[in-house]
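Only one protein chain is missing from this complex, and each of the others stays in its spot.
What follows is chain A.
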């Protein structure tokens, strides 16, 4: 779907959307002048929908993540969450970060219960709720372990459970499995599909991994390389409930090829630009 049509669709779906991004532009001042990281981005995520944003490195994906999470300000445009205009971190948005973000000094149980603890929920209640989500991400039996005793994939599941325990309207994830190997990533994808099925959780995933985006999403938003714009929105027509088996299907391959076709040009521009930058620095 081209960008103009995406904007039209935006107007139609605003009513039932959990998240609406409208004309968001972000500029940074650098020594070489102003850089537009994100340029007039508009899209929406409907209730219960799983949407991925995919783009080459340096396209402004993480800037979008930080804007939606309320961690950066000074952008143009509007971000609406369940009808609220956001101006900082919003309780309806739960964030899962790319980098290691579990607290090493807390057990799995206390890590997951953390958001409830800071809101003053009683210990028994918060632990019960935390146990439910630990079970959901498949970490039962590890409640009393510390993050250092877990694998990278397990730690990211702790971070996901910690975000879900707060029952956010929108789950916002920034390449949560980027540091993991491909097989672990596919298996964790299965887990995310199951959770999504169970909670009907509205989710926005930022990723650079095409198979991950196709495996998990209802729609994939392809971004252009700098400045980051919506290039196209692809509807993923794979049946739900999905399992990891979908990866072997013909339709899956078609979607991957389709997205790569769009992304290749952007990725090439990104690579050419970073190589030119390296040459300039050398000179």
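In the analysis below, contacts are C-beta pairs under 8 Å (C-beta built on N, C-alpha and C of every residue); 3 or more make two chains touch, one makes a residue touch a chain; residues count from 1.
Here, contacts and distances are computed from a predicted model.
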item: Protein name, per the UniProt record, of whichever chain is missing from view ("Homoserine O-acetyltransferase", "HEAT repeat protein", "ABC transporter permease" or "Nitrogenase molybdenum-iron protein NifN"); value: "ABC transporter permease"
item: Absent-chain contact - pick from A:115, A:228 or A:270; value: A:115
item: Among A:20, A:37, A:54 or A:95, residue touching the chain not depicted; value: A:95
item: Hidden partner chain, touching residue among A:35, A:71 or A:85; value: A:71
item: Sole contact to the chain not displayed, among A:147, A:189, A:228 or A:270; value: A:147
item: Residue numbers in chain A that touch the chain omitted from display; value: 69-71, 88-89, 91, 93-95, 97-101, 103-107, 114-115, 118, 146-148, 166
